[in-house]
Structures are given as structure tokens and as C-alpha cells.
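To start, the structure under review is shown below, and the notes come after it.
For this depiction, one protein chain was excluded, whereas all remaining protein chains were kept in their positions.
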Amino acid sequence: MKNIIRIENLIFEYSHLEEEPAIRAVDNVSLNIETGSFTAIIGKNGSGKSTLAKNLNGLLLPSGGTVYVKQWDTRDDAHIWDVRQTAGMVFQNPDNQLVSSIVEDDVAFGPENLGIEPKEIRERVDKALADVNMGKYKKKAPHLLSGGQKQRIAIAGVVAMKPECIIFDEPTAMLDPKGREEIMSIIDELHREGITVVLITHFMEEAVRADRIIIMDDAKVLLDGTPEEVFAQEETLREANLEIPMAASLAHKLRKRGIKVPEDVITVERLVEFVCQYK
Amino acid sequence: MIRDITLGQYYAGESLIHRLDPRVKIIATLLFIVELFIVNNFIGFAVCAAALAVYVKVSKVPLSFILRGLKPILLIIIFTFCLNIFMIDGRIIWQLGFLKITVEGLLTAVFMGIRLVLLIIGSSLLTLTTKPISLTDGIERLLGPLARIGVPTHEIAMMMSIALRFIPTLLEETDKIMKAQQARGADFESGNLLARAKSLIPILVPLFVSAFRIAQDLAMAMEARCYRGGKGRTRMHEMRFRGNDYAALMILVLFLGVTIFMRMQLPSVL
Partner (left out) sequence: MPDEQLALDNINFDIYDGEIVGIIGHTGSGKSTLLQHLNGLLRPHSGTICIGDTDITAPGVLMKDIRRRVGLVFQYPEYQLFEETVAKDVAFGPKNLGLSDEEVEDRVKEAIGLVGLDYEKIKDRSPFELSGGQKRRVAIAGVLAMKPQVLVLDEPTAGLDPGAHKEILAMIQEVHKAQNNIIIFVSHNMGDIADLSDKVMVMNDGKLMMVGTPEEVFGQKERLAEIGLSVPPVTELMHALKDAGVPVKENILNLKDAEAEIYQYLQRKILHD
């Protein structure tokens, strides 16, 4: 498989004030994101996960090391728009990322910036809005919509740019359970359609859907593997002040009491299946 | 509640006027204002009022809706009316102490009153029939030629449309902050002017912090969506003059001719 994003020894430092020592938000991280994969990046606030995400499409540029999106170095000015068109981004606050006071105009914003022909923009906007089930709201004002609906518009705005990869930076953190579920099913759907998904989150139940989980702690990668592999490391996760999904935690507890629950039991469905074999 | 305040006073509709190119409507409004100043007699105003009536009819905006918009400026209209009626010297027809009404004063007051009312109705029709966002688009394109001499027309239009987008968001934010501070016992209603001004600090500081946070987030989101200024940017809504727009322009030019003709041929009131 090809890698759409390659991160080599990435270091990112920043300082609030000139005279203060720099803070290292990302410390020598190397990893690749496979084309078509679904990767979840988890970590508590301040672990460096959001900084890492913003380095993936040149919104932040490395202090050391290199990030490649396809063949382009994110520091290469000549290709920065290729990088951002390839790797789109959806942010946490649904309100603060919508530019226009009309839904369809907002979705058109990205394609307009890319200089696409008006007729094609129209087609892309209609298709993107249909993809997120917001077609009938296209003439509405965003401030009249719910948080989940606004976030769907934001996703449509990125989808209309035809990215190959979408980075979701805590897209559900400010939503209620209904909005959260809506957004997660759209992410699943986009992944099924072949878009590479990078999901930054602190909800474990969301990360279970990914095929790879990367745990960030203290600016470094703490764990990296399939959900099964990662959630088996309960102690390490607890030390990093992270929780594991309820079903995985229950499986872990049963294991401690001597019941041989397989390592891959991390979801409710798998746990039910497991218990049922003893019926 | 504070968030009920609407801006721009747009009346949603699908009329012929609504569908006209915003540039035509902006030009029409400007021309109409010029015409109101060209006209110098009541027949001219009658013609202008008739034209406006046709415009309103075609736009399908209910008259009551338009008149409601006049309410806040009623005071200004009455004030100028009184100023004119009492202040102008001439043939006295009524007098009480230092107050006097003259024929000239009465005529001027009525004349100016009509001009003001027509002016306000005419310009409010622009915002009533044009979405704020189309309006900024139209302004951007009309000012387009100025970009060549270094006027940042795209940036101005972008700022206006972002402001329109975030006014409701900031109003909502203000509402929330006010309630939160009230819950902490803040009192915005009593005390003298100084005390009241001071009581705004607990609202203004968080509001500014919020505004900056929004600005930062939005800038980041716009960059992520490849925003790089107006250069090379296309637009989904193409603004192209269609038959209706050309017809409207023709009518406007004709009407301008009519008003100039009337000024030349008819005696002035003043």
C-alpha cells in the first residue's frame, strides 16, 4: 500500500513569548498514513495531537523533520495549495469554521478558492450537500442550524474540494450524542468511499471504528497499532490518563478473574458474541 | 431577546425584482436617489412615487412591511418637517408668538418630507429584495475596476460578508455572557452612567476574548480551505446580465431622461 502522508522525525516547537523557552508540542514523531486507511489519533488535551494534525496539511510547519503529503514537502511554498487540497481538515468548533451566511455559499468557498469553473462548483456543492444529507438546507443560514448540522456543512465544504484525505480535529467534541452519531456515520461513509481518514478524538468509543489507533502522550507516540492491540495495553493507557472503551475494560476485568476472553474483544458486539458461546 | 434583532431587513421572495442582478439594483437605487434630487416639483414626485409603487408591486414586498421600516426614522422626518415649516421666511399665513408658518415654509416642508420618505422607501427596497450576501457580491463587482488602482475591493467585500455571517453568532454569545454574569449577580440596569458603563466590563472582556478566538479559528479554517485572497478565485454564482437586467437598465435610463426633462420643462416649487 502507498502512503499518502509520511512524517519523518517531526519536531514542532512554539513559544508564547520571545524570551520564554520553546515548548515542544511534537517531539520527534515518525509515522506514515496509508492511502485509504482510517487512523484515530488519541491523547488528552496538551498531548500534541492537535498540533500534529495541523502539521499534516501545512497549517503549521515543522520546526524539525519533514512532513510529506503525497510527493510534496509541506514546507514547499510552490505546492502548499496542492497539500491543502489533498488533505482537507474539519475543525472542532462548528460555528467558527463556516465563512458564509448561506449554507451553499459556504460549501462553495473551497472550490471557489481553487478556481474551479462555476458550473462544476455548482455540481460539487450539490453532491457534497447530498453526501452529508443537508441538501434541503442549502439556502438556510448556518446560525439557525444545530451543532451537528453545522458540522455536516463544514464536512461538505471540505468534501467539495475533492480531497484524498480528510483530517478531523475533534469534530464531535462540542456536539450532543445525536450530532456525534451523525458525524461518525458520515466519517464511516466517507472512509468507505475511499477517502483516507485521520480522526483526532478523545472519545474511545469513536476510535474503535478505526483500523489503526495512535496514542499520543507528552508530545510523543505512546502506542500505535490496531484497536485490539492498543486497548490490550490497559495499564499504559491508564497511566496516560486515558480510558479504554467500556466493553474492552469489562473484558479486561473478566480476564483478571480468570476467564479467557480473547484480546480482540473490545466492542459490545464482540463481547456479546463471546458470552453467547457459553449459552 | 437580543438574538431576535435581524440585520439588513431582507424580505425573502422570488419576484422579478429579487431575481435581478444585485448590481442593477444598486445602480437603480443610486439613480433613484439622484433623480429625487433632480426633481424640483410635485408632478415630478408624483411620477417618482408612481414608479416606486410599480417597483414595490413587482417586488411583492407587502407595503406594511416597508412602512414598518419607516417607523424608526419617523422622528427624523417629523423633525425636518417642523424645521422647514417654521424656519423659512415668506408670506405669513399663521402666527403665534415667535412661531410662524409661511407659504414658502409649508411648501418646502411638504416637498422635503416627500423627498425624504421616497428616499428612504427607495433605498430600503434594495436591502428588502437583495440578500446581504448578494449585496456584498454586487458591491465587490461594481467596485471591481477600482482594484486595478490598488483599492482592496475583494478584501472589503470579504470582510463585509464575514461580518454579516458572524453578527448573529456574536449576538448569541453576548446574550449568553450577559446571562452568565447576571447569574453571578451582575446588575446592568441600575446606577448612574459611570456605574452602568463599568458594569459592561464583565460583558465586553469575555466578548472580545470570544471574538478573537472566533477570528483565529476562522482564519485557520479559511487557510485550510485554500483561501489565498481574491486572485484566481472563481465564484459559484456567476453574475451575468440577463434579459431582465438589460431591460431594467433601459427603463432606468429612460426614467432618468424623464426626470431631467421634467426639471427643464416644469416650474420649480422652490
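Per-chain residue numbering starts at 1, and chain names A and B are given in the order in which the chains are listed.
Operating definition for what follows: contacts are C-beta pairs under 8 Å (C-beta built on N, C-alpha and C of every residue); 3 or more make two chains touch, one makes a residue touch a chain.
This is a predicted model, so every value here is computed, not measured.
Visitor: Where the complex has a chain not shown, which of A:Ala22, A:Leu61 or A:Ile259 is the residue touching it?
Guide: The single option touching the absent chain is A:Ile259.
Visitor: Among B:Gly69, B:Gly113 or B:Pro202, which one touches the chain that has been omitted from the display?
Guide: In the complete complex, the chain left out is touched by residue B:Pro202.
Visitor: What is the set of subunit A residues that contact the non-displayed chain in the whole complex?
Guide: Residues in contact with the chain left out: 44-46, 146-147, 173-174, 176-179, 202, 204-205, 241-243, 246-247, 249-250, 253-254, 257, 259, 268-269, 271-272, 275-276, 278-279.
Visitor: Contacts of subunit B with the missing chain: which residues?
Guide: 4, 173, 176-177, 179-187, 201-202, 205-206, 209-210
The rule is short, and it goes like this: only the chains that are shown with their structure count from here on.
Visitor: For the complex, which residues does subunit B have touching subunit A?
Guide: 131-133, 161-162, 164-165, 168-169, 172, 213-214, 217-218, 220-228, 232-238
Visitor: Residue numbers of subunit A touching subunit B in their complex, please.
Guide: It comes out as residues 54, 57, 59, 81, 84-85, 88-89, 91, 93, 95-102, 104-105, 108-118, 121-122, 125, 141-143, 154, 157-158, 161.
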